[in-house]
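Before I ask anything, here is the structure I am working with.
In this view, the complex is presented without one of its protein chains, the others remaining in place.
For clarity, chains are labelled A, B and C in written order, and residue numbers in each chain start from 1.
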Amino acid sequence: MTSIRCPQCGELNFAQSTVCQFCSSNLPSSSTDELSEIGITQPLRVENLPSPKHAPLFPSRINPLDGINGLTSFAQQTPSIHPNDSLPSRLKVTDAQIEHAELLRNLIDAEGAAPGDPSRRFGRSKHFSRFFFSVILIVGLLIFYFVSIPELDQPEISPAVLQTYKIVENLAVNLPALLVIDYNPAYSAELDLSIKALLTHLARKNILSVFVSSLPTGPFQIEKIFNDAKKSRLVILPDQSLVYNLGYIPGGLTGIPLFIQAPRQIMPSEAWTHGQSIYPELMGINSPDDFSIMVIATENSETARSWIEQIQVHPIGRPLIFVISAQATPALLPYYSAIPKQIDGLLSGIEAGLQYETFDSTSDSDSRTWLMYNLGMLLAGILMAVGGILNAGITWGRHSP
Amino acid sequence: MGHHWNHSDGYPIEHNRWIVKRGLEETILVLIAGVSGCIVLSGYFFDIRLLNSVRLTLLNYAAILVGVVMIIGGVNIIRVHRNKILAGSPSSAHSLVLLTSFFATIAIVAFFGITSNYSAWIYENVLIPVERSLLALLAVVLLTLGVHIRHNNLNLFRMVFILTVILSLLSATEIPGIEKLRLDQVYQWLAGVLSIGGARGIILGVALGTLAAGLRLLMGIDRPYSD
Amino acid sequence: MSAWLPITINILGLLVVVFFSTLVYYFSQSRKNSKRIFERDIPAYSKMKRSVEVAVETGNRMHLSLGYGGLIGPQAAISFSSLKILEKTSPHALLSENPAIISCGDPSLNISAHDVLETTARNIELDAKLEINQNQLTGLSPFSFAVGALQLTSDRKTSVNILSGSFDSESALMLDSAERSEHSTIAGSANLIALAVFFSGTIDPIIGEELFAAGGYFDPDSKQVSGMAAEDIFRWVIIGIILMGTLLNIIGGL
Partner (left out) sequence: MNLPDNILNVAGIVISTFLTLTIFSYLLGDNALFRLASHIFIGTTAALIIAIAWESVLWPKLLYPFLFGSSGERLATLMPLALGILLLSKLSPRFSALGTPVMAFLLGVGAAIAVGGAVVGTLVPQTLSSTRLIATGSLSKLNYENFMHVVQGLLIILGTVTALGYFHFGLHFRDTDRNRISLIRKTTFYVGGIFIAITLGVVYAGIYSAALVAMIDRLNFLMNLLH
């Protein structure tokens, strides 16, 4: 049995179809030009029918003329008002059609590759433009390694960052801070910056930072932060004092409700005992309220939502700060702008990290990164604008007679 | 259950017994899911000491069982790729690489301990570079998707979408010249006002859907667990 | 305000749950046999049905990716709805010459997907045995799951890729590889990040709450649509509360 690709939407349709089942546009008749669109490797022949070992194409209870059993029942059950919803007789497989398919098959073999349809050309142009864009982007970003770097002033402090800084600045010194590292390794480049800046701030205020994670890879990420902090000359961490890695929250997201209520019950007991042997102040910790602040770093809006929702159930009487990737910001703004606030502080994206660094003048990142970032955004904006206009033109040209 | 259907060979009596048995099993399963769920759910509304302690115990069990589930997942991954190798599928070489790296990592972690430098080394030199590079690929992929946005289905919503994307991208840059366009003020309205409304609407909708799906399961209307 | 707020929220939450479940129960019990009509057609679902039909008829494969969201936790509801899509499509997709392949990134979801497939195989009396590779856990973390699923999305025998469930930005890689191999893709998620990707990468994305309506749009019997009917009522209640509350707030201030 053969199929034909709709030139409008590029979807597969039955060869006998005259109208596309997806976009309802007219399909070209099966001339040799469209033969290359036949997506199927085998025509429907008796010897090609799968053996009973495999899934039967026509199980015994099924009348071949009805197509596959239950297939049409789909349409009967369907409530939607779509014009093409019901399945008309074009599913029927007659001998004539089988022969037709056979004929088409032979024709393709004879013809070899025929020119592709618009959707394929679209695909090709896409392959090309992907390569084109990668070259532009990479070359454009690397240019500052070869030309002298123009001075670009650091991003000005945003109100959200300032507010977060004030919250941390006014913390009680005697209580430890809880930092949740819930981001995947991919986003460490973006989020490490803010976390290190926060860590520096907490260390300067002589506050013990306790790290946990609901991601299985989290504990490794935490260790990486410690190592980087040690290497970096700017972050004040004399031989890892004032930081403790409590490890993975058993159950991941499932463990969050329990962690919010009874952190001692869910975390393995030796994680606590070992911690208390180094930092006696951990002995007083029985619930998140016993931390001076809770910082949650994640790139995933769903993870962030899970934390917010579970914390809302058992509100911690402490400030709640989110360090999030730029991609998750819009999903969290409703909680941040809620009245009363469900989030107290928000550090989003690389800008926040760069801005926060300036408070303790611990700028660890070179100015080149910020410049490359700006250029990258600019390039993308321009490319999308130009490409969008061109595409709109093409579309208009194609649709207008 | 899973293995019944091999044995249920259409004899009427046998079949009826099987149906009755299944019905009983279903009821028990629904009860298990419903009761455990309701106990956990009640903790969100009441603060009764006894109920709370039971709830915490159940949550603790669930957290431990997630660990067991992960082990099962690991075994499944191994199985799938072992099958690929045995079947001599075209990707069997890759499956071999996967299994090798899997067992090598397990061996290193088991021998040196999970807190050793070597475990950290694996994370820093395998996971970090691969994931960051994959994310870097997304920059190009997203750019291509954005430019080639389905132009034969360019409707009102998509136009608004792509326009917002372009404005957001341009307003983020502080390159001299661009900032004079004062796009950042447009962005303030887009991201700080309009998008909050849309996001809150979507979030409320998802919450409603979650409510429906979850309650249907607790009420035994949906039974994804019963096979 | 924050002092009394949590109490009210808990009480209100309890009321919401009680009323919602009452509505769901009522609608699930309603024995109306008349045909059910949705004012709003969700094109993705009609398209999904047709794509699966075409795939089966032409002997091609459906690849259904259920995402990395676990069934044991906050993402459970989203994963339930993607399991529902599996439940509704598999009876047909399993009959294809190249039976359906399922991929996911969470072990618990993998286990449940296997149960669903077995039930379907039993119900349609499929005499072929289910292969273990038909239901693959392609990775244990979001990125490794996506990378592992790339092989399936770009597979030569696949003709339609369905992505439904918890995804993140890495889903762009899956969309891209599906585009490269010119397979049709239908995608839906409740995660804003994945939605943004799907919105630009697919023709008719399934947006947020629409994902939870899968069961109802596949077969609108009273059990399936009960949740949706309750959602519709609550939706307008919430809208009413927001508008009235705002109005009272303004009037109170004048």
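Throughout what follows, contacts are C-beta pairs under 8 Å (C-beta built on N, C-alpha and C of every residue); 3 or more make two chains touch, one makes a residue touch a chain.
As the structure is a computational prediction, the values presented were derived from the model and not from experiment.
Within the complete assembly, B:Leu137 is the residue of B:Leu51, B:Ile85 or B:Leu137 that touches the hidden chain.
Not every partner is drawn; the one left out touches chain C at residues 5, 9-10, 12-13, 16-17, 30, 32, 34-40, 70-77, 80, 108, 111-112, 114-115, 138-141, 143-144, 147-148, 150-151, 154, 169, 172, 177, 180, 192-193, 195-197, 199-200, 207-210, 213, 216, 220, 225, 228-229, 231-232, 235-236, 238-239, 241-246, 248-250, 252-254.
The set of chain B residues touching the chain not shown comprises 1-4, 25, 28-30, 32-41, 43-45, 58-77, 91, 94-95, 97-106, 109-110, 114, 117, 119, 121-140, 142-143, 146, 156-158, 160-165, 168-169, 172, 190-208, 210-211, 213-215, 217-218, 224-227.
For chain A, the list of residues touching the undisplayed chain reads 81, 127, 130-131, 134, 137-138, 141-142, 145, 186-187, 189-190, 216-217, 219-220, 247-248, 250-251, 254, 257, 268-271, 299, 305-306, 308-313, 325-331, 334-335, 337-340, 342, 349-350, 368-369, 372-373, 376-377, 380.
Operating definition for what follows: only the chains that are shown with their structure count from here on.
Once the centre of each chain is set as its mean CA position, chain A and chain C turn out to be 17 Å apart. For chain B, the set of residues touching two or more other chains reads 44, 62, 66, 70, 131, 134-135, 141, 144, 146, 149, 153, 162, 165, 199. Annotation for chain C: residues 70, 72-73, 140, 143, 169-170, 190, 192, 203 touch two or more other chains.
Residues of chain C touching chain B in their complex: 10-11, 13-14, 16-17, 20-21, 24-25, 28, 70-73, 76-78, 80-81, 83-84, 87, 106-108, 110-112, 115-116, 118-119, 121-122, 131-133, 136-137, 139-140, 143, 146-147, 151, 169-170, 172-173, 175-176, 190, 192, 195, 197, 199-203, 207-209, 211-213, 215, 223, 226-228, 230-231, 234-235, 238. In the complex of the two chains, the chain A residues touching chain C come out as 1-3, 9-14, 21-22, 39-40, 42, 44, 50, 52-57, 59, 61, 67-71, 74-75, 77-82, 84-85, 87, 91, 119-120, 123, 126-127, 184-186, 215-217, 251-254, 256, 299-302, 305-306, 309-310, 312, 315, 327-328, 330-331, 340.
Every residue of chain B that touches chain A in the complex is listed here, in rising order: 43-44, 56, 59-60, 62-64, 66-67, 70, 114-115, 119-120, 123-124, 127-128, 131-132, 134-135, 139-141, 143-144, 146-149, 151-154, 162, 165-166, 169-170, 172-175, 178, 191-192, 195-196, 199-200, 203.
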